[in-house]
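Heads up, this is only part of the complex; the chains shown haven't been moved.
Chain IDs A and B follow the sequence of writing; residue 1 opens each chain.
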Amino acid sequence: MSTPTTLTHLIDIASLHAGLIERLFACADYLRQQPGLPAGVAEQLRHVHAVNMFYENSTRTQLGFEVAARQLGLHISNLQSEQSSSVKGESLTDTFHTLVAMGYRLFNIRHPQVGSAQQLAALAPEGVHIINAGDGVHAHPTQALADAYTMRDHFGQVAGLKVVIAGDLRHSRVARSNIALLNLLDAAEIRLVAPPEMDLQPAPGHAAVRSYQHLEDALPGADVVMLLRIQMERMDELEIPDRETYLRQWGLTPERMRLAGADARIMHPGPLNRGLEIDGALADGAQSLILRQVQLGVFVRMAVMLTMLAPQQSWPQNHESC
Amino acid sequence: MSTPTTLTHLIDIASLHAGLIERLFACADYLRQQPGLPAGVAEQLRHVHAVNMFYENSTRTQLGFEVAARQLGLHISNLQSEQSSSVKGESLTDTFHTLVAMGYRLFNIRHPQVGSAQQLAALAPEGVHIINAGDGVHAHPTQALADAYTMRDHFGQVAGLKVVIAGDLRHSRVARSNIALLNLLDAAEIRLVAPPEMDLQPAPGHAAVRSYQHLEDALPGADVVMLLRIQMERMDELEIPDRETYLRQWGLTPERMRLAGADARIMHPGPLNRGLEIDGALADGAQSLILRQVQLGVFVRMAVMLTMLAPQQSWPQNHESC
């Protein structure tokens, strides 16, 4: 069990606690205000080699992590599935051990297999850190932390919020991590909406979770409406003939959004399917926090890496620490 | 309308003027002579994140921009089509907005769609800069600037030069940008030569432009002979059976080059098709400026980025500015 101020790996929300999350958010606040890091901390970081170890493509997460790592002064490399030794049949763990032997210390791993990040964390020697950037349908904790930080930034706090999460819940690691984190941070209600073929199984047991059949029923009184990305290849399974039909039945339209009220905000982890899960005008409108999620997500990822690499005792005594 | 000393985006030659081009060339001169930048300017640059946003592959342009960006001290990332979210159906503008939100400030974009760079420039917030690295058949301004700078370097000035441009003019953004820039810089003659299926439509209305049916007629008295790359897949459309036939009919051979004279110089934007649009021995010979174009192109791209990112008022008062 880690103490509130240390973070070795970030695998899922279940391995976090509220004190540590508050420290990460305070660190993100600090990084947004500061132009640079204390010299001693910067010196520690500038010899660290980080790597995006991506077995699924995602420009968004990969470049976001690249910017965040470079802002901290880290070296960052990219290993992508199509260029990895995995095409030659090397196992994930052998590739990991090899990269550790080369000197890589921070791994941002995305892999289709549930548990892959945890598997690497269990094998990691001291001084090596794993960030789960998505393992199958299991977890995507930095996305959930970015989302909760965005809510905190806009609403002041996450506690007490009513949050709708709508879309393909069943296949969404973003949904699972968001539900767990919203519950941990005392959201008032977590309202889940999905087509029957896409609902969450098993349903989460948290007291705050409610399930709805129709978006219309879930929207009144909501503070946040979070849409999930629908994989186009799932449209066939749903026997939904086209984008318009899905949008009309399950998507967020301006008419539906009016049910939530003018103070409600829209979120989406991206990339967007405009005209499918969300009307494009809403994504660009005054109620959208979608680009804010991206922007603040960089600081949250910086905070995660900094907390892993520069523990509090390494900061100057009389300096506000991260 | 920009003043002579500011450059926000670089979309095409039509958006430039002679004073600004002279400033860019003077800046490239400066960068070739200086080992480094003044500390205050360097400090401004070292937090800038640039990105090659390439929806068409090109090692040449991408690595050239990478070297130029790093020489200035910028961070540089690569987003390539096959790894971009576009495979997931995200639009170019959504990807752009996402990268801006992450903190990217300088975009070097190549995209098959005419107008794509202009589209991003119209959406860019203050402090974000777009460089068009090729949008369909429309424009490739940094290549034209590199080419004109190479002519200026060799001949002293572009004004008064007679320049032959030969090859697939119709599909060439390089040709279009070069014609516009040569006209702006008062080249004496711009002689266009192309197979009928590849000529420029509409023909440019500049007074200096002349069209020729045969390379032989265009070469006498020329100062520069610029060949364009023929796309192999266009050979079929031309009903030309093989490389040798094309070279014999339309390519630059040693015999033809003698018509231009010993002081004439050969240029090509690369990559070369040896034995197709140009005899390989000419490309490697004493009259070739082809590698010089590449070498000087790095300084021209540095000058473009530096002029965008470090406006003149940010340079030390008593310091020769760029």
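As a convention for this text, a contact is a pair of C-beta atoms (placed from the backbone, for glycine too) under 8 Å apart; a residue touches a chain by one contact, two chains touch by 3 or more.
This structure is a prediction, so every number in the text was calculated from the model and none was measured.
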Total identical subunits in the assembly as filed, 2 in place: 3
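Quick note on the criterion: only the chains that are shown with their structure count from here on.
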CA centroid of chain A to CA centroid of chain B, Å: 40
Chain A-touching residues of chain B, taken from the complex the two chains share: 47, 49, 51, 75, 77, 79, 82-85, 87-91, 94-95, 97-104
Residues of chain A defined as touching chain B within the complex: 57-60, 62-64, 66-67, 70-71, 80, 82, 232, 270-274, 291-292, 294-295, 297-298
